[in-house]
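All protein chains of the complex are present and in place, except for one that has been dropped.
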Amino acid sequence: MSSRALLTEKIAFFCLLLCTLIIVIPVILITAVIVKNGIAGLSWEFLTQSPRLGMRAGGIFPAIVGTVYLVLGTMLFALPVGILAAVYLTEYAKDNWLTRVIDIAIVNLAGVPSVVYGLFGLGLFVVFLKFGASIIAGSLTLAIMSLPVIITASREALNTVPQSFREVSLALGATRWQTIRHVVLPNSISGIVTGTILALSRAAGETAPILFTVAAFYLPRLPQSLFDQCMALPYHLYVLSTQVPNIKPHIQYGTALVLVLMIMIMNIVAIVIRSHFRKKKLW
Amino acid sequence: MKTGKLDIHNVSIAYGEKKALQGITFEIQDKEILAVIGPANSGKTSLLRTLNRLNENKSGFKISGSIHLDGVDIYKDIAVSSLRKRIGMIFALPNPLPLSIYDNIAYGPRMHGKRKKSDLDQIVEKTLKSAFLWDEVKDRLNLQALKLSGGQQQRLCIARTLAVEPEVILYDEPCSGLDPISTAKVEEAMVELKSVYTQILVTNNTKQAARVSDRTAFFLTGELIEIDVTEKIFTVPNDPRTEGYVSGRFG
Partner (left out) sequence: MNFLKHRWNDIVEYVMEKVIFLAGIISIAFVVLIFIFLLKEGLSLFKTYSPFSFLFGLSWYPISHPPKFGVVPLFLGSIVVTLGAILIAVPLGVGAAIYIAEVAPRWLREILKGLVEFLAAIPSIVLGFIGLVTLVPIVKEVFGLPTGLTALSGAIMLAFMAMPTIVSIMEDALTAVPESYRAGAVALGATKWQMIWRVLLPAASSGILAAIMLGIGRVIGETMAVMMITGNAARIPTSITQPVRTMTATIAAEMGEAVQGSEHYFALFGIGILLFCITFLINFTASFFIKRKR
């Protein structure tokens, strides 16, 4: 190897490192800024009280509760349909044109912008089905946005179960559903759960889909029913950072920190579940 | 018409364009061990998977002709799960489910509605004894089945199949991954089971066929060349191709 080639390599690798640092250093800085300024805003009152004085004081309790409701609602709808659809596609569907169309649709649905899901939710749930802007409309919108991700992750998990497990169960006279229920699902549940939690954590941080389907600008009381509007952390942060002049930064950063923490906790839970099951896995 | 346990009449199968079996007709007698031998791609495994209908989920699977179990058409007049309960199968590679030894054996009976602990205990003990595994595992029935040795796993699979009380057992090259000692134990179990079950053994090992079977069928490229008493197949076969195969000249 000529020394010139080695020098070129050195320069090239340095440039690659530079690219990486340009991406990674801002991530670290952003985290540091949110944590440092956010912690100043965090307090028991901040977490448990409603906003006051035009949101310039008080806490973000209704927004936290609203986001929790929305995530639960999303899960309630998207989880069963998503898993069953994945089971259908991996265990039942024959390899024909319909299956291929569904395949293409799911892959592409995952790439449709979240604001378009918002429009869809507005058109179908809020206006056509007359739910109005409500928790149910928002949850359903987020659920439909999460479905493709949940289906894709669940299919991957189902596909990791060896074919021989299915054959053995069938050969022992178990029916197809018994095989799925007692062999396939127990051996893929960790992957399904992990994928679902990650999809839900994404839904928790989305703003555009809830903008016209559920989010309330300011609603200090907690929602009373599924057909009430509610506040939500991402939208609240949007409001705080663009619509409320002269607000103290620590309220904004505090809100951002709570949202990021919530999502990180969900991510960590997913990672822990995954590694826990990986350790136990024998095949 | 004289009928055996299983009557296979003019059966042809194909996966899409690819033909796997062509016009097979023979019968399998009650409580015999029938060995099915032949080189790779001769249709031996396809035959087994046709007998318990494990083939039918493959894309493009087509079948013509008929197969009767005790006079009942298995593709028309019987639910697939009850058919598979009556015709059990042992696979080429031991494939215990990722459960304990006990739960592996109890899996089948549970699926068929047996839940009582005392019943299951009894089944586990009885089948493990029949498969010559009881003495090795009786103190650790809660052990993960995947932690057993390959030979033990395969005998566990036999016990698991016995637990659903089949009438016919299909073996798909059951010893291909096993050492000679484990192989001997599996063969011992097969001979012991003869009094109760009809057994069909697909094997690449002609010596194994000679050792354990009553009759032997020789398959070549999807066709049944010859079926006869094992001794005759291995000494004075009718067809020169059979002779070529059993004497090791090809395959």
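So that you can tell them apart, the chains are marked A and B in the order they are listed, and the count of residues begins at 1 in each.
Here is the rule we use: a contact is a pair of C-beta atoms (placed from the backbone, for glycine too) under 8 Å apart; a residue touches a chain by one contact, two chains touch by 3 or more.
Worth saying up front: this structure is predicted, and the values here are computed from it rather than measured.
S.K.: Return the single residue from A:Leu6, A:Leu47, A:Leu76 or A:Leu226 that touches the missing chain.
M.R.: A:Leu6
S.K.: Can you tell me which of A:Val81, A:Leu222 or A:Ile273 touches the chain that was removed from the display?
M.R.: In the full complex, the listed residue that touches the missing chain is A:Val81.
S.K.: Provide the residue numbers of subunit A that touch the chain removed from this figure.
M.R.: 1, 5-6, 8-9, 12-13, 15-20, 22-24, 26-28, 30-31, 33-34, 80-82, 84-85, 87-89, 91-93, 101-102, 104-120, 122-124, 127-128, 144, 147, 151, 175-178, 180, 201-202, 204-208, 211-212, 234-235, 237-238, 241-242, 249, 252, 256, 259-260, 263-264, 267
Following the convention adopted for this analysis, only the chains that are shown with their structure count from here on.
S.K.: Distance between subunit A and subunit B based on Cα centroids, please, to the nearest Å.
M.R.: About 48 Å separates the centre of subunit A from that of subunit B.
S.K.: Per the contact definition, I'd like the list of subunit A residues that touch subunit B in the complex.
M.R.: 94-95, 162, 164-165, 167-175, 178, 182-183, 187, 281-283
S.K.: Sort out for me which residues of subunit B touch subunit A in the complex.
M.R.: Where subunit B meets subunit A, its residues are 52, 54, 59, 81-86, 88-89, 91, 93, 95, 97-98, 107-108, 111-112, 144, 146-147, 157, 160-161, 164.
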